[in-house]
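Before anything else, here's the structure in question.
A single protein chain has been removed from this complex, and every other one stays in its place.
For chain A:
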Amino acid sequence: MLDSKIPAGKLEDKWTDYKGHCKLVNPANKRKLEVIVIGTGLAGASAAAALGEQGYQVKAFCFQDSPRRAHSIAAQGGINAAKNYQNDGDSVFRLFYDTIKGGDYRAREANVHRLAEVSVNIIDQCVAQGVPFAREYGGLLNNRSFGGVQVKRTFYAAGQTGQQLLIGAYQALERQVALGNVKMYNRHEMQDIVMIDGKARGIIARNLISGQLERFFGHAVVLASGGYGNVFYLSTNAMGSNVTAAWRAHKKGAHFANPCFTQIHPTCIPVSGDHQSKLTLMSESLRNDGRIWVPKKQNDTRKANDIPEEERDYYLERRYPAFGNLVPRDVASRAAKERCDAGYGVGTTKQAVYLDFKYNLINKYGKAEANKHGIQNPDTETLVRLGKEVVKEEYGNLFDMYEKITGENPYEVPMRIYPAVHYTMGGLWVDYDLMTSVKGMFCLGEANFSDHGANRLGASALMQGLADGYFVIPYTLGNYLADEISVKPIPTTDRAFVEAEAKVNERINRLMSIQGTQTVESFHKRLGKIMWEKCGMARNEQGLKEAIQEIRALREDFWKNVRIPGGIYEMNPELDKANRVADFLELGELMCMDALERNESCGGHFREESQTPDGEALRHDDQYMYVSAWKLNGENSWELEKEPLNYEVIKPTQRNYK
């Protein structure tokens, strides 16, 4: 039975009580304890830095050439915190409530409340590190608003918030490297976890330059390896983002929770052709100032600027007057799909809607600037010019990116956007301590399932990654390691290490020996197509059943026909990729099984069988108020364990953004 180890007591006291009573490791003992951290994105870099500062001997790993390159670097819009600097009614409770509601009541109250509590410390910490957040003229921190909430609590640095936060964490990490507390292994990819007496005690990693396998011991292993959105082939994730670390952990006994909970982000640059290798996000913050619309007429072929105001359908404002363009992501994505499926899509592919800045550029920013400069009765041209300046400061890099990719100038013509896979709420199951169902193996950041339920609110992933790394794991890991202080480092010549390495070796040799006719990429693309069509924005029983069969067949084909050029003991990016795609081919099946089992709609998981008369997601709390934790029993055979969700403070209701 899974035990979430949620502390007793009142919700708002749990974390304080935990910190007051958890076991501690004294400084002398910390120096004797070795901790492995897989991944140095926001979650991993912050964890490795904080643990290094505490005196643990940390070994940190990433597959890029530097920790500064992790996928987190690409986060654009911002990071939430319940600072209430705007005096607009925000509080820890409201951030907690918004997150639970946004997640469609499929997250744990205790974890989310802790997240809201430490959110304020994150901002303070980052400012102290020199993160250059946006500021107002008075020198105080500025905020913007994000979807699914009615307060302004998002801190940001233009459209490069992830970059600035990651650089802050990276610098803290490099400082610990210089001090000798952290040893950093770049271009190393974890391949397996080494288990000794039922506990995680080390890893096998592949040196991506030499191709050699290397063994590392740790008293505990912390995974912070990111999300698995690339199972869809096309997503907003970085090209290298993958599930391998989490999946190999799953194979060593860690339960995988809610694998089907995927976030499809409503505002991404649409696919332009078969050559497409990834999709680019246009930050949710743009919905602050952009209005989404399609023509009122089906198959309208006029240019956007030629369609008069009264012939535009601002469908989000029409359907959801209370939240308008700022409804949560899942709602906005489905609404875009609905319009395009009904024949109102725009652009050559008709799989796009407009995101238009003209109105706010003129009316919000242009007029404000004109007032500021004392310009009387400005004409539209002046307003546009003045408005542009402000918009440029807020989102300049995003507008430039859009123009580089599409060749169109979004200051002049509306952006064309369409939903794309963006984030995975599912991940390794963890308890309140962020420990997986394997003793001594922890999981942080996007790789775990913990805080976002069935849908993540914008600007909450950065918050969670840094909460986990800076403020949670330093306590909860100590609580575990306090009982391990007498364990001497285990030499990597131990049988467990030798055997684990032999297994990894055998798998790599098997991959290389296939020498078939089809490229790794072609398999990945085919898998992505199945997932997108049958386990994407809308899912149904028949499609999911077909998808499972198709994925099985594809997997078999892969292991017979894939062609990997080059050799094992050299730098070989195709081999690296094959290794990852092989895991995606297993994960895809589990995602479909999970989606099939959950015959309700909640958050980003939309089962066509379960909707309200006006097409909104319909939950079935009586049947599905649980976390689905999948345990691997044998090769591609899983058993479902359910962790019931008990709402003690919030009363779940049908989400309503109207």
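Rule of thumb we're sticking to: contacts are C-beta pairs under 8 Å (C-beta built on N, C-alpha and C of every residue); 3 or more make two chains touch, one makes a residue touch a chain; residues count from 1.
Just so it is clear, contacts and distances are computed from a predicted model.
**Q** Just by its UniProt name, which of "Succinate dehydrogenase / fumarate reductase iron-sulfur subunit", "Transketolase", "ABC transporter permease" or "Polar amino acid transport system ATP-binding protein" is the chain not shown in this complex?
**A** "Succinate dehydrogenase / fumarate reductase iron-sulfur subunit"
**Q** For the chain not shown, which residue from A:Ala74, A:Ile375, A:Val390 or A:Ile650 touches it across the whole complex?
**A** Of these options, the touching residue for the absent chain is A:Ala74.
**Q** Out of A:Gly240, A:Pro259 or A:Gly290, point to the residue that touches the absent chain in the complete complex.
**A** Of the candidates A:Gly240, A:Pro259 or A:Gly290, A:Gly240 is in touch with the missing chain.
**Q** Tell me which of A:Asp65, A:Glu311 or A:Glu556 is the one touching the absent chain.
**A** Once the missing chain is taken into account, the touching residue is A:Asp65.
**Q** Of A:Lys372, A:Lys404, A:Arg495 or A:Lys651, which residue touches the hidden chain?
**A** A:Lys404
**Q** With the full complex in mind, choose from A:Val25, A:Ala82, A:Val151 or A:Ile167 the residue touching the hidden chain.
**A** A:Ile167
**Q** Taking the entire complex into account, which one of A:Ser277, A:Thr493 or A:Asn633 touches the absent chain?
**A** A:Ser277
**Q** Where does chain A touch the missing chain, residue by residue?
**A** Counting over the whole complex, chain A touches the hidden chain at residues 46, 49-50, 53, 64-71, 73-74, 83, 85, 121, 123-130, 132-141, 157-158, 160, 162-164, 167, 170-172, 174-175, 177-179, 184, 186, 209, 238-240, 272-273, 275-278, 280, 400-401, 404-408, 470-471, 474, 517, 519, 521-522, 563, 565-566, 570-571, 573-574.
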